[in-house]
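For this depiction, one protein chain was excluded, whereas all remaining protein chains were kept in their positions.
== chain A ==
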Amino acid sequence: MALNKEFAARRLHSLLGIIPIGLFLMQHFVINHFATRSAEAFNGAAHFMENLPFRIFLEMFLIYIPILFHGIYGLFIVFQGKANAKRFGYFRNWMYIFQRITGVFLLVFITWHVWDTWVQAQFFGADVNYQMMADIVANPWMLAFYIVGILAATFHFSNGLWSFLVTWGITVTPKAQLAATYFTLVVFVAMSVIGLRAIFAFV
């Protein structure tokens, strides 16, 4: 039996959201959290990441290709659904909608974020350091954009983790799925605190 394309693509989409994108997000937030110690600590951590061996391959396979697939295929999934929370206002149905809203928003936010940092460093000779971020969030609108972006990312990841557990047949019973709801809520709060503490360290 040939592997069915739609089935394989949807499963891959679900997997990539956690491994590696979710893990990348955690790593990204933890590194950024160095900024709460000092500008030097952040610069040290950023330069350590910058100088990792095989960096281009690490970036390519651990983030660029997975996130491009996840984002573009995700957009395709969004267009296959028709939101109906007005008629069916159940909790999980709202989560379904927020997952799509945050997903589309993150596509915009992350594109901007990559343009603002990585592209500037790669092609325009900017140095990725504490000052770069401090300059960006000196604009209150950009700070707000980043705060919403961080919260959208932590929500999308936490709720995605919940549906990953269902999609892969790990949480089958309603009891297990409810426990996963509480667990992913804790993940959401914890990740949001780390992410927000990091961004406010640049203010």
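Just so it is clear, a residue touches a chain if its C-beta (ideal position, glycine included) is under 8 Å from a C-beta of that chain, and two chains touch if they have at least 3 such contacts; residues count from 1.
The definition used in the following text is that contacts and distances are computed from a predicted model.
UniProt lists the omitted chain of the complex under the protein name "succinate dehydrogenase" (options: "Cyclic nucleotide-binding protein", "succinate dehydrogenase", "NADH-quinone oxidoreductase subunit" or "Branched-chain amino acid ABC transporter permease").
In the complete complex, the hidden chain is touched by one of A:Q27, A:N129 or A:Q177, namely A:Q177. In the complete complex, the residue from A:Y90, A:F124, A:W141 or A:Y182 that touches the missing chain is A:Y90.
In the full complex, chain A contacts the hidden chain through residues 1, 3-4, 6-11, 77, 79-84, 87-88, 90, 92-93, 95-96, 99, 162-163, 166-174, 177.
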